[in-house]
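A short write-up of the structure that comes next.
Part of the complex only, each chain left as placed.
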Amino acid sequence: MRKAIYPGSFDPVTYGHIDIIERARRTFDHLIVSVAVNPHKTPLFTLAERMEMLQEVCCGMDNVTVDSFTGLLVRYAEQKDAQVIIRGLRAVSDFEYEFQMALMNRTIDPAIETVFMMTNSDYSFLSSSIVQEVARLGGPIQGLVTPTIERRLREKLNQ
Amino acid sequence: MRKAIYPGSFDPVTYGHIDIIERARRTFDHLIVSVAVNPHKTPLFTLAERMEMLQEVCCGMDNVTVDSFTGLLVRYAEQKDAQVIIRGLRAVSDFEYEFQMALMNRTIDPAIETVFMMTNSDYSFLSSSIVQEVARLGGPIQGLVTPTIERRLREKLNQ
């Protein structure tokens, strides 16, 4: 069985992430969408909230599990018996950083393969931080995140 | 009448910005050079100072107005009846970020067009933050900003 991990901050999950989740779960037997906990960053949403939003979004996708991890991604992949790490590439994106991480991860465990998939070009500009920024400035985000996440984001920013 | 907006932090305005202002005001009927107020960043110069410096620099350019805005750039463009957003591209510059913002702005209002103009290659390395850094370290900045702005920058850093 081919098991893959799609790691990220998902703060919050966007249609760009959902697009990659759909592609990855069609390409591999099982997909773990996993929230990376980074003690050095202050996310907008708590870990619990981010996992809840992912669970809503992945609801009904039978070969997808939502999880979280701390520490080294590669060690986490080993524990989960996953052979593959999924990264989304946008035509407009940070290849250099992605490549640097993929090569670093390969030195830690050569058996874990990083695989890049291309986001739908409609979402080539989309990132969680752009969604946060537009929402903060009162702009429209309905084409960027699901209605539920839009509502949650508005509530969060009104606190 | 073709009205364009050239947004930026202008902290402070450099010869690279002035080059784009000259090009844009020749290309469009009216140009609004507008200081973006970002509540999450701490600029070196206050908003009032940055607008004052721009006004000095644009003094005598009859089709140029200096202004400032908060919130979404696209909403601001709509209010000003501007059809065009100007962005300067340096041969050495951050395309990815520029493209991401342009595509995001297009989803908010498809009627507002982002147009890229190339900076003179003499200024292809120039940015406000590099000017600040060189000035802080006591380096020469006379070819990078106007004499008035050089004086202001020295005063500001001596405070």
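Per-chain numbering from 1; labels A and B assigned in written order.
One rule holds for everything that comes next: contacts are C-beta pairs under 8 Å (C-beta built on N, C-alpha and C of every residue); 3 or more make two chains touch, one makes a residue touch a chain.
The model shown is predicted, which means the values in this text are computed figures rather than measured ones.
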Assembly copy number, counted for this structure file with 2 shown: 6
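In this text, only the chains that are shown with their structure count from here on.
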Interchain centroid distance [CA atoms averaged], chain A/chain B, Å: 34
Of all residues in chain A, those that touch chain B in their complex: 92-94, 124-127, 130, 134, 137-140, 143-144
Touching residues on chain B, where the partner in the complex is chain A: 71-72, 74-75, 96, 99-104, 107-108
